[in-house]
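Working notes, structure below.
Every protein chain except one is present and positioned as in the full complex.
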Amino acid sequence: MDYLYSYLILAEIYVLLGLSTNLLVGVVGIFSVSQAAVFGVGAYIVGDCLLSGTLSFLPALALAAVACVLLNVLISLPSLRVSGDYFVVTSFGIQLLATATFTNWTWGTGGANGMPGVPPPDLFGASIESTRGILALTTMAMTLGCLAFWLILRAPFGRKLRAIREDELAVAAAGKGVLGAKVSAAAMAGAFAGVAGGLYATYLSFIDPSSFDLDASILLLTMVVVGGARTLWGSILGPFLLLALPQALTLLAIPTTYAATSRQLLYGGLLIAFALFRPQGLLGERL
Amino acid sequence: MLALQLLVNGIVTGSALGVVAVSFALIYATTRVFHVAHAGVYTLGGYLAWSLMRHGVPAIAALLVAMAGCVVLGSLIQILLYARLERRGAAQLVVLIASLGALAVIQNLIAAIYSPDILNFSAAWAGQVVALPGGLRLTGAQIATVVLDFAAFGATLVFAHRTLLGKRIRAVASNPFLAEITRLEPRRVHVYVMAIASALVCLPGVLGPLDYGLQPYGGVTPLLTATIAMIAGGIGSLAGAFGLAVAIVVLQNLALLVMPGEWSIGVTFAIFVVFMLFRPRGLFAGK
Partner (left out) sequence: MSAYLEIAGVNHSFGGLQALNDCGFAIAEGGIACLVGPNGAGKTTIFNVITGFLRPDTGHVAFRGRPLDGLTPQAIVRAGIARSFQNLRLFADLTACDNVMLALPERAGETPFGALFRPFATARADRRRRGDALQLLDHVGLAARAADRVRNLSYGEQKLLTIARLLATGAELLLLDEPASGLASGALDQVMALLRRLRGEGKTLLVVEHNTRVVQQIADEVLFLHQGHLLAQGSPAQIIADPALAEIYFGGAL
């Protein structure tokens, strides 16, 4: 039972991350391999705040969200100016820089040894210790995230974002601003990732750089590609499916040293297969 | 004194990254694919040479066989992946995702076959230290690196400007549409370019690890530095890409005087940001 709860909690947190990545990659159409870095910043901020006792859970989560909004907007700025390919460099660079920071900035992150003992989340003075309580919390967060994503996509704002993905120049010719819409989408993606980071840190109570590295970003991208771009159901299906897959791999009795390798191999294979044969993912629209 | 040694080390490593940059620039200018999986081809070269040399194959023969292996891998990626995606009219984003998938597959296959951890790669001649006037010390591997990489760069320039195939490649790069309607056969030229660039990148892929050891995921950072050099040098300028790669690595090395090596990715990225802000088209941009 605990095992199922743990799966559900993690999957729900990853749905928030999937929504975040889908907004950037699926909706606006920017290639991103740095969403795990933003996720990590959210996790470390909440971890630091709670460990030092400077803020309680909700204000810390809000701080993480704001910081990640700013960070994600900053990261996405080059994509407003330069062509898509250059942004690949920005994205890879941010991810590698973030990993270097998480690993080497011992004072703020605990370095490669990670940050142990992050207290559980608390709401209005009451600490949520039970797995069930945390599941309720992540379910609420996921539901709010999904609602926001759905509202955005069905609104004129969502229509504008889809149009921008196809042809920015034509959007400008229709008398609509492009820059503000892209920045807003990046900001929302940042908020989702920041909140997901805070939930992740408090649930696991231990975080280290390996959860926020390039491989983690590739996992997020795979979730969007497999689930499908620009749809709510695709963003939900991707994380639930991809977090279940490693369990299926354990049935193959792969030695533990090769567990991470075989997982990443699978994600890479999925990326290629979906790009070639099903660019719309399982439940989404064409990338 | 230390500064001089760091400067020389920078030129040595820079020439290796210069060849990575030149090979990447060749692909990017011709096929317009941001070939992220090039990092995997680079890594494969090192592992192939390592396994051959471990079984007593002489270094030169091992290098040549490794090059052949890289040529096969690069051409297969072009034929099975990029060419197919192009025929299906896939968006740039989808090609990037496929390339990232290919990188993940290559890296993790290598990790599964060899080991996910660092392998020590050395040869007696490579470890030998030569003392030069001025107290400079260079290893055999460093001397081989600087000589062979500068030679490879020179050969590439001669090839691009003096040979028929080189001219044909440059014609396809400068005007794909015209190339399509004339008899330059861009599709076939793209395969040639991938083959040549894969052979080229194998050289630093083998020589670099003689200094630092082999790692399945070790190709990403060199590739990132190389792409930054290509952009800073100006798309379409091979000499620009090479020169900037040397300059960036020299700066990275000199930065070691004031900060620890873990942060050199920060130096690289800072250079990229400066270029994006002030000269997004690079120093020696073509038309």
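As written, the chains take the letters A and B, and residue 1 is the first residue of each chain.
In the analysis below, a residue touches a chain if its C-beta (ideal position, glycine included) is under 8 Å from a C-beta of that chain, and two chains touch if they have at least 3 such contacts.
Fair warning: this is a prediction, and the values are worked out from it, not measured in the lab.
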item	value
Visible contact partners (per top-of-document touch definition) of the missing chain	A
Sole contact to the chain not displayed, among A:Met1, A:Ala126 or A:Leu169	A:Leu169
Contacting the left-out chain in the complete assembly, out of A:Leu55, A:Leu70, A:Ala148 or A:Leu276	A:Ala148
Contacts of chain A with the absent chain, listed as residue ranges	148, 151-152, 154-160, 162-163, 166-167, 169-177, 180-181, 184-185, 187-188, 285-286
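Rule of thumb we're sticking to: only the chains that are shown with their structure count from here on.
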item	value
Inter-chain centre distance, chain A versus chain B - centres from mean C-alpha coordinates, in Å	31
Footprint of chain A on chain B - complex, ascending	28, 34, 36, 81, 84-85, 88, 90-98, 100-109, 111-112, 116, 217, 220-221, 224, 227-228, 231, 260, 262-263, 265-266, 268-269, 272, 276, 280
Complex contacts: residues of chain A adjacent to chain B	25, 29, 31, 33, 78, 81-82, 84-86, 88-90, 92-94, 96-97, 100, 103-104, 214, 218, 221, 225, 257-258, 260-262, 264-265, 267-272, 274-276, 279, 287
